[in-house]
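With one protein chain held back, the other chains of the complex are shown just where they sit.
And then subunit A:
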């Protein structure tokens, strides 16, 4: 079994532990919950229950000598739940704004979320744009280049992903982890309860793939 924490064979914990709050935003049914399920549990359900309110999950990955624990808020997509969203992105260090590459409206909605985050969220928030359902590329309506140039203009990380095939799912979280500042403030927070915290939520076989390599 892969060693999922920052523990080394001699039992000593090496490196630092950072904890980050990450929020997923985007139109209904673009695949927010599916991306999280793939990342946290390595699973995919063709029909994922619609999320009411928000779901909370955690996942830990290793990056060089740093253990990064994501506290993930997976929010409801329907427009009328919008007013509840600020409590989830407030104080978040990272956000993944998701759209469906087969649905133009969801790309428009993603841009609206990006604008709102740039205006209302923490100024240093790391935003990633995920064009999900890449496995349905034959039905694509949002061009890769269009999304890439939008992301470049706005300083966003960008990847096309597929929760179904797992394409780029771990990668987008990893790219976010790399971009996040790992300073004292974030390490201190997780420091006192690391032993127990780090054993929960990190059960996904997929996610361990990029852990402690």
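Just so it is clear, a residue touches a chain if its C-beta (ideal position, glycine included) is under 8 Å from a C-beta of that chain, and two chains touch if they have at least 3 such contacts; residues count from 1.
Criterion: contacts and distances are computed from a predicted model.
Between the listed names "Growth hormone-regulated TBC protein 1", "Signal peptidase complex subunit 1", "WD repeat-containing protein 72-like" or "Multifunctional methyltransferase subunit trm112", the UniProt record for the complex's undisplayed chain reads "Growth hormone-regulated TBC protein 1". When the whole complex is considered, the residue among A:45, A:115, A:139 or A:179 that touches the unshown chain is A:45. Counting the whole complex, the residues of subunit A in touch with the unshown chain are 28-29, 45-50, 52-54, 56, 58, 71, 76, 78-81, 83-84, 87-88, 193, 197, 200.
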